[in-house]
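Next up is a structure, given as structure tokens.
Of the protein chains in this complex, one is absent; all others appear in place.
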Amino acid sequence: MAEIVSLSEAVRQLVRDGDTVALEGFTHLIPVAAGQEIIRQGRLDLTLVRMTPDIVYDQLIGAGCARKLVFSWGGNPGVGSLHRFRDAVEHAWPRPLAIEEHSHAGMANRYVAGASGLPFAVLRGYRGTDLVEHTATIREITCPFTGEVLAAVPAINPDVTIVHAQQADHDGNVQMWGITGVQNEAVLAARSSLVTVEEVVERLEPRPGAVVLPSWSITNVAVVPGGAHPSYAHGYSDRDNAYYRHWDAISRDRAEFGRWLDGIRSGHATTAGV
Amino acid sequence: MAEIVSLSEAVRQLVRDGDTVALEGFTHLIPVAAGQEIIRQGRLDLTLVRMTPDIVYDQLIGAGCARKLVFSWGGNPGVGSLHRFRDAVEHAWPRPLAIEEHSHAGMANRYVAGASGLPFAVLRGYRGTDLVEHTATIREITCPFTGEVLAAVPAINPDVTIVHAQQADHDGNVQMWGITGVQNEAVLAARSSLVTVEEVVERLEPRPGAVVLPSWSITNVAVVPGGAHPSYAHGYSDRDNAYYRHWDAISRDRAEFGRWLDGIRSGHATTAGV
Amino acid sequence: MTVDVSYSTDEMMSVAAARRLHGGSRCFVGIGLPSTAANLARATHAPDLVLVYESGTLGAKPGRLPLSIGDGVLADTADSVVTVPEIFNYWLQPGRIDVGFLGAAQIDRFANINTTVVGRYHKPTVRLPGAGGAPEIAASCGEVVVVVRQSPRTFVERVDFVTSIGYGAGPGDRERLGLRGAGPTAVITELGVLQPDLDSRELVLTHLHPGVTVKQAQAATGWPLAVAADLQRSDPPTEHELVVLRRLQASQAEEAE
Partner (left out) sequence: MTVDVSYSTDEMMSVAAARRLHGGSRCFVGIGLPSTAANLARATHAPDLVLVYESGTLGAKPGRLPLSIGDGVLADTADSVVTVPEIFNYWLQPGRIDVGFLGAAQIDRFANINTTVVGRYHKPTVRLPGAGGAPEIAASCGEVVVVVRQSPRTFVERVDFVTSIGYGAGPGDRERLGLRGAGPTAVITELGVLQPDLDSRELVLTHLHPGVTVKQAQAATGWPLAVAADLQRSDPPTEHELVVLRRLQASQAEEAE
């Protein structure tokens, strides 16, 4: 059964230096507050996994928490580059960042394999692209029935997956709705998991398009209203588009970023950070 | 875009002698009326596919429509054997029935592969069972990353899949809810598809747990209220448990079954058939 | 209210099976005897039991016994309803389920289960329903509990067809096959309980239900049934267990009309 704890307690318990950590969210329900708590607690040498690393991954990378990024698309959606990510890849600042790069289809299937207890997944993918030669985790596999050659990718099984959802009940069952992306698979693929939620409700009212994660399939729940800011929580908050644009300015400059980081480390609210 | 046609027209257009046909439904929403229309139209040499062949497959087999059954569990749920199925397998009556036998996990993954445009699927399955030696469509596959040996099964891509759903709208979009089993995958795996529905509504109201099949992903829709009888349509009808028990008596005896079949062929209502 | 505290052997079987389920265990439930036992457990001593049915219902809390694996009452009361591919791939296969609860048409001394054919595969004497979810339930659940009525026709030296593996031909076979679950830990019948010997993996008689003799159990077994050194006697059903069991069954019978 999931235990309902504070965010700092959850991060302290579940995220360790050197861990493989996935904070998932597909422009919606991104667990930003949890990512900033990881920065605050000074975790190091993380392997960060995410299909669409955006601002919170830029922050983690800029803060020096990561040694490796496993991903398929890294950008500031609707704005442009992730400058801290680029600085790490292009100039090894503040430290070198290894990358393991896939397509969305490949990453999604890696989570599916992880959630399914399989060591790998098969897809029609990557053919003719230069990803094949640069990414060791793309191999060929031959269909034992037709002889056709397809792509294989290994399962992802993070040490911990963190996602944000709208609601939990008192038993720690979780419900999310709207665009739910690959979060179900990312949670089920992980050895442990944390779900930050907007609120705890008496009863999870069934909703169209909702994904329900039973309490016994997750490790910890933490109540963090607004924990997805600046992304949005369908039914709770809107996307803060200004933050995404402001982040471009902050992240372009190492000194500017350093000031932002000082603010985070000294515990300022994340929204006040811009 | 799906065309809304009559049941007899749809079966005439989509189901041809020798076709591979899947009528799916997992105790819920079983497309029984469509199966009986296939009997009425006298289709022959079908390869019937279904995870859980039950009464309607017993009827199709007894009527001599099938030359092969691909399945994982064949019974009259809560009652006992399928006597027409047993008579075909044990005594080749009314004609021999080839069988290709899997587990539920294997069949489900065969549909998933079919829906995904992949030639095969991988699972942890079948190990230590005698299915491996009797079913040619179970092979081994080695993980290209870990060297682990797993089971592979080929995709199922029926010529036509038939399912029953609660609702369509005038554009032919379909919505089903409750236990939706493997129907989404079975439809997407097929070269053509027919969805019989309880009713056409002005607008598909989003519902918890619903699967929506866009009009452009299916071939035909036919309005057949009660088309899942004696199974049930969540929100529309209850399971007719008496029919399942009556079927046991009818199907035990070839002559009794013959009389039932005459009734069907002469166009009697299916419910009056018992 | 007066309760008839005499009970049938089937009632004793369901009660004994229910007692094997505890706390918040996640239980993958087959229809029929296993479902009766699991629902009885949830309605008595194990209210937090998580019932998982292969139709895709996670955490079903039916108020009556479901009539089929896809009974609407399962969907209506579940924490979540997922697709059939998901239930097998995301929930069963990775080892998230503690106990698999299975029936059998034949079971042998190494707890291998047959639900496929009696006789030869291509020329069967009796064609049975087939595998369903059982092979992967038997492979992937933390442990497996079998509920089955005992007779020499059912309890055979060697099953005609291994639909779901127990301990194969004996010690080490599950490990060699790379199966993750521990395999069958108990076979509950209307006569008693059989459990695998830790060394030989052979099913031995560990419990007799009240009034049953070792001889009766042995006569109902198609191999020379060994008896555990510490053979125990099952407690008879309590009044509460009987009341709840009969209520569950009555509601099922009513629904089945």
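A, B and C are the chain letters, set down in written order, and residue numbers restart from 1 in every chain.
One rule holds in what follows: a contact is a pair of C-beta atoms (placed from the backbone, for glycine too) under 8 Å apart; a residue touches a chain by one contact, two chains touch by 3 or more.
Keep in mind it's a predicted model, so treat the numbers as computed, not measured.
Every visible chain touched by the undisplayed chain in the complete complex is listed here: A, B. Contact with the undisplayed chain is limited, among A:W73, A:W93 or A:F145, to A:W73.
The residue touching the chain not shown here, chosen from A:R43, A:H102, A:H164 or A:H229, is A:H102. Take subunit B: the residues that touch the chain left off the picture are 1, 112, 115-118, 173, 184-185, 188, 211-214, 216-217. One chain is missing from the display, and on subunit A it is touched by residues 26-28, 51-52, 71-75, 77-78, 81-82, 85-86, 89-90, 101-105, 108-109, 111-112, 123-131, 134, 148-149, 178-182, 184-185, 209, 232, 234, 238-239, 241-242.
Keep in mind that, in the parts below, only the chains that are shown with their structure count from here on.
Under the touch definition stated at the top, subunit B and subunit C share these contacting partners: A. Relative to subunit C, the chain whose mean Cα position lies farthest away is A. One inter-chain figure worth recording: subunit B and subunit C are separated by 28 Å, centre to centre, where each centre is the mean of the chain's CA atoms.
Along subunit B, residues 123-124, 148, 209 each make contact with two or more other chains.
Residues of subunit C in contact with at least two other chains: 89, 93, 140.
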